[in-house]
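The block underneath contains the structure these notes are about, expressed in structure tokens.
Here the complex is missing one protein chain, while the rest keep their positions.
Order of writing sets the labels: A, B, C and D. Residues in every chain begin at 1.
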Amino acid sequence: MAIAPHRIIYLIFPSIIILAGLFVQNSYYLQVLTFIGINTLLALGLNLLMGYAGQISLGHAAFYGIGAYTTAVLTVHYGLSPWAALPCALAVSALVALIVGFPTLKLTGYYLGMGTLGFGMIVHIVFREWSDLTGGASGFIGIPPLDLGPISFSSGRNYFYLVWAIVMMCLVVSNRLINSRVGRALRSIHDSEIAAGAMGINTMSLKIRVFVLSAVFSALAGFLYAHFVMFISPGSFDFLVSIRIVTMVVIGGMASIWGALFGATLLTLLPEWLHAFSEFEMVVYGLILMVVMILLPQGLTRGVLDIYEKSKTRNR
Amino acid sequence: MKNRKQETADTSDLLAVQSLSKAFGGLQALYDVSFTVERGTIYGLIGPNGAGKTTLFNLITGVFSPDEGRILFENKEIQGIPIYDVVKTGIARTFQNVELFGGMTVLENVMVGCHVRSRSGFLGAVSRLPRVMKEERRIKQKSLELLDFVGLMPYSDQKSTDIPLGRQRMLEIARALAAVPDLLLLDEPAAGLNAVETRSLGELIAKIKEKGITMILVEHDMSLTMKVSDMVVVLDQGQKIAEGVPKDIQSDETVMAAYLGKSG
Amino acid sequence: MTRLKWAPFTAIVLSVSMLWAGMDITQARAEDTYKIGGIFSVTGRASFLGDPEKRSMEMVVDQINDRGGIDGKKVEAVIYDTEADPTKAVMAVGKLINRDKVIAIVGPSTTPTTLAVIGHAERAGVPLISCAAGNKITSPVKPWVFKTAQSDIHAVAAIYNHMKSKGIKKVGLLTVSNAFGESGKQQLESQAGSFGIKILRSESFGAKDTDMTAQLTKIRSEGAEAIVCWGTNPGPAVVAKNLKQLAMSIPLYQSHGVASPKFIELAGEAAEGILLPTGKILVHGLLDESDPQKAVLEQYVKNYEKIYKIPVSGFGGYAYDGMNILARAMQGTGGDRGKIRKNIETMKNFVGVSGVFNFSENEHNGLATDAFVMVKIENGKWSLIEQ
Amino acid sequence: MLQIRNLKCYYGRIMAAKGVSLSVRSGEIVTLIGANGAGKSTLLQAVCGLLPNWKGEILFEKKSLKGLAPPAIVKRGVSLVPEGRLIFPPLSVLDNLKLGAYTIYRKKEHERAAANMERIMELFPILRERSEQQAGTLSGGEQQMLAIGRAMMAEPKLLLLDEPSMGLAPLLVEKIMATLSDLRNEGLTILLVEQNANAALKIADRGYVLETGNIVLQGASSDLATDVEVKRAYLGKDYDEFYEGRT
Partner (left out) sequence: MQEILQYVVSGLTIGAIYAVIAVGFSMLFNSTELINFAQGEFVMLGAMGLVTLWGVFHIPLVLALLLTVAGVSVIGFLFERLAIRTVRNPHPIVLIIITVGASIFFRGLSMLIWGKDAYSLPPFTDTPPLDVFGAKLLSQSIWILCISLVLVAGLYFFYKKTLTGKAMQACAINKKAACLTGIPAERMVLLAFILSAAMGAVAGVIISPITMCSYDMGTMLGLKGFCAAMLGGLGSLWGSLIGGFLLGVLESLGVGLFTSGVKDAIAFIILLLILYFRPGGIISAKSVRRF
């Protein structure tokens, strides 16, 4: 290899995005791409927690929702500018993650899964029942679009660029994090918690910090979602959404930043394709999940590489 | 980085274990064990299965806290300190079952070892300020030096679990050394190694000793233990039954009985 | 190890190729048809609404085309499923407006999905005729958004009128904890005062709950004279059963959300004596010949049952009306969205399945309280209550 | 009866047996001694199918045990009394024993199982006394008896024992060993893995000394008992001299 591939990727990837923005004329596709971007953020955040720190969360939609509802409440009820609401949304999400993280991350395995699931459920019920603030089950209307001086992000193309610029930024942040002192410590927790402790890593505190970071990513996605759709309702942040985020991470391939991108792309597009199956959609979707996990438990990104390598060695 | 004291003449005790006891449920894993480790020496810790050797290791490194007794390291009490702070005081360890970070390369494993001797955090990682990058370079260089020291340089880019077991043991030692310890605890470093590997392990231990690092060695390969240790402590059923230089231990009747069963 | 370095490329190549496969690059065909979008929750938790709506819309479009289309041009319906998911609804509306280039949209089926897509239709300037009931959709009025479903306001008014005539003053509410129930609860609470009715207790139940005796017990302990249950199947049927089991004999009012034969089937004997407001479709056979809607209703029911061989549901009519209103508004516009919008807004006395529509600049629903009739379930059948 | 040829097996990533060959003849007690980590337990686990990926040959009554799962090996007539006894603590003593005869009950031969039970009870009268008690409440020695009894319920032809003396007082060790001796006299073949070399060699006919995955010594147990090499295997001798000989 002449040039390290992880460097080239930072050229290729933005070019693809810029080109996509220029050539995709149809704003429906831009819309789909924007949703893919938002989902990538979600998957990226959870991937840090699940893929790198090895801690499962079945309640991540809660942070997604907290991000969305905080900005909605602040911009609509208190008339704040969305850009002022953004740091608040991230901070609220981080604070909740901090409070919840302390007792929850002491749990392991299925118990951790159940703890996070329960948390997600409770937050969902809060969204639904606190109707004075959240608009209750019928949802929250009138969220303003994003503007930055003269640039309006209400158009599909501008929003597409905004979302993907943020995705790009988060990809870089994640990548830098993973390949740093903290990132190595994080990955060491995944591989052997006891050895990590013996290396002087305060595993509990690190786990909580990653949990908070991953909550912030999710809240960012929630913020973007809220100002894109300009309407939110509790149904968009329920248990099934949490599961879908987990699925994105697992199907894409855990412990690969780019796997999150692929997982998010697949899981966003899959339902669109499956419309062709109409009535069979759920059956096919369930089958795909099962079959992928049975055959390629490493996730598709890694799985496809494995298959490619095998065929290469066989041909030799 | 922590300043290393050049210890040559000073032979004061580095570690003192004083009447340590620990019970799990009804099982008394360790009962009233005391011994001291001199700076710059190698201490062999032996005993049959279930004698409490690993428990002792876990107490010293802060995995558990003792029910009773004290652990003095450089004259400071360290019992009950959480595991990650114990490392900071200067105690590093390896593991009986090779606890490498399988998802990382050989080099990265050692770099994790540098954790306590470096500072940059989340913001540093993301910002990549010159200060952070400098530290990163320093960590990398230090790790490469250590790999060279244990002879793993050619493997630095391989996945840590892909190299042979013997090398993995070496890697664990390099990783522990990256924490710049004063005291290194080796938990059965020769288990599963062949004769050649065991021999180079012995040589490595000698080299580490030359650097002035004190070691406690739990090992079943008696030939190795007896060869490298300056002092040997024998545990049986949670109690210290003998302590002395290897020659004496090898001919000690109590030790013999503990291992071979009471004869006659 | 080296192969892991290729993971980013693999991920990107896979993602991009998937996107490629997902986009059919084919250009929209020449404008020889009027394309109308439909978005209904054909599957998912509101499929009881979306499924008949989709059928009804397809039926109308076929009828129009059989008559030779609008101004000689055929009409083509492009229908997508929202699964009652706001995100999917937004995507579907985006697809309709930008890819299929539809002239107008009928749907979505539920209030949250409608609220989610309103902004997008407004910005694109596409007339949208929602089939959902929520008041928030048309109040305040948004220029491009209309709806054909009777508002909760009228349903609540119908119920309270009936209570007033029976002298009931103290009621307990039991609403489903979703958008439908919440909207109903708001109306019930805000209108109670003007009818001199006092709400003693307001309880809720989950859409999938299996037992509501606890809520009913609580309402009973407050001494309510009647109970209003606001929900869609199957929850209200459970309420009806539980009420019977608790041997509570106070009247039970249901909402128009259960106005389908399915409710009687689910509640069985417990359905006896239940009162509810409904569009006239359920009782079309009982209507007086003089009723303006009678002919429209009978034709709709006859056609629907002939084509689909299944009993008509009370909900498909929303899409039927929506499509018919659209068809009338499109005449002579040549597909100009602005003109269509204007035509709808000025439409008067349009007799539909759900009622007689009179739109105006400030009224984008166009229905009045007379769109509802109160019915009672007797001997497993609907019977009309003369007001 | 049991022949092991050039057995290599891995325990995790550690090669725990590096080409071990040994044989057990019908009706004898063979003991396998050696220090911790010598590979004794691994060897037993390979024989009874708990370690599926071994190389070499294991023949029981001339038939290979390769690829058989533990239950199938039990049916062939090989039972293991595992290290740490691994009784089922919440179940009663009686139930523990019954489960030992699982394969026999499955064949609907209830009388045979009952007869076995009677025999075990005679062998270890204390188990009869405690038959209704939860097995977890037994003392260490009683648990060891129960573990042996449970294995005997399956009517093994070859009984494998992994460190039966571990954690027991000397008096109890003697008692257990005496019982094993009795069983041998009744015709049972026994392969005994022990750290307690003295106790094991006292009842064994032959012995093997295992060190770091290799057999370094074998012979009649009376010879081994006095051999200095045995001592060396446990306590090591001079390092250089020793490794010179092997590399």
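One rule holds in what follows: contacts are C-beta pairs under 8 Å (C-beta built on N, C-alpha and C of every residue); 3 or more make two chains touch, one makes a residue touch a chain.
Since we're looking at a predicted model, the values are computed, not measured.
Engineer: Give me the visible chains that the unshown chain touches, in label order.
Structural biologist: Hidden chain contacts in the full assembly come out as A, C, D.
Engineer: May I ask which residue of C:Lys241, C:His284 or C:Arg341 touches the chain that does not appear here?
Structural biologist: Per the contact definition at the top, the residue touching the missing chain is C:Lys241.
Engineer: Which is it among D:Leu59, D:Leu91 or D:Leu123 that touches the chain not included here?
Structural biologist: Among D:Leu59, D:Leu91 or D:Leu123, only D:Leu91 touches the chain that is not shown.
Engineer: Check each of C:Ser17, C:Ser165, C:Ser190 or C:Thr217 against the chain that is not shown and name the one that touches it.
Structural biologist: Of all options in C:Ser17, C:Ser165, C:Ser190 or C:Thr217, contact with the hidden chain holds for C:Thr217.
Engineer: List the chain C residues touching the unshown chain?
Structural biologist: 43, 45, 47-48, 51, 177, 203-206, 208-211, 213-215, 217-218, 220-221, 233-235, 237-238, 241, 245-247, 262, 265-268
Engineer: Pick out the residues on chain D that sit against the missing chain.
Structural biologist: 48-50, 69-71, 74-75, 79-80, 82, 86-91, 95, 98-100, 102-103, 105, 134, 150-151, 153-154
Engineer: What is the set of chain A residues that contact the non-displayed chain in the whole complex?
Structural biologist: 50, 56, 58, 103-104, 106-107, 109-111, 113-115, 117-119, 121-122, 125-126, 128-129, 239, 243, 246-247, 250-251, 254, 279-290, 293-295, 297-298
Heads up, the rule we're going with is that only the chains that are shown with their structure count from here on.
Engineer: Going by the contact definition up top, give me the pair of chains with the most C-beta pairs touching.
Structural biologist: Top-ranked chain pair by contact count is A-C.
Engineer: Nearest whole angstrom, what separates the Cα centre of chain A from the Cα centre of chain D?
Structural biologist: 54
Engineer: Let me have the rounded angstrom distance from the C-alpha centre of chain A over to the C-alpha centre of chain C, please.
Structural biologist: Here chain A and chain C have centroids separated by 33 Å.
Engineer: Could you list, by residue number, the parts of chain B that touch chain A in their complex?
Structural biologist: 61, 63, 82-85, 87-88, 92-93, 95, 99-104, 108, 111-116, 118, 120-122, 124-126, 128, 132, 135-136, 139, 175-176, 179
Engineer: Which chain C residues qualify as touching chain A in the complex?
Structural biologist: Residues 2-12, 14-16, 18-19, 22-23, 42-43, 80-81, 84-88, 90-91, 94-95, 97-99, 111-112, 115-116, 118-119, 123, 134, 136, 177-179, 181-183.
Engineer: Spell out the residues on chain A that touch chain B in their complex, using ranges where they run on.
Structural biologist: Residues of chain A touching chain B: 173, 176-177, 180-185, 187-188, 190-192, 194-203, 209, 213, 255.
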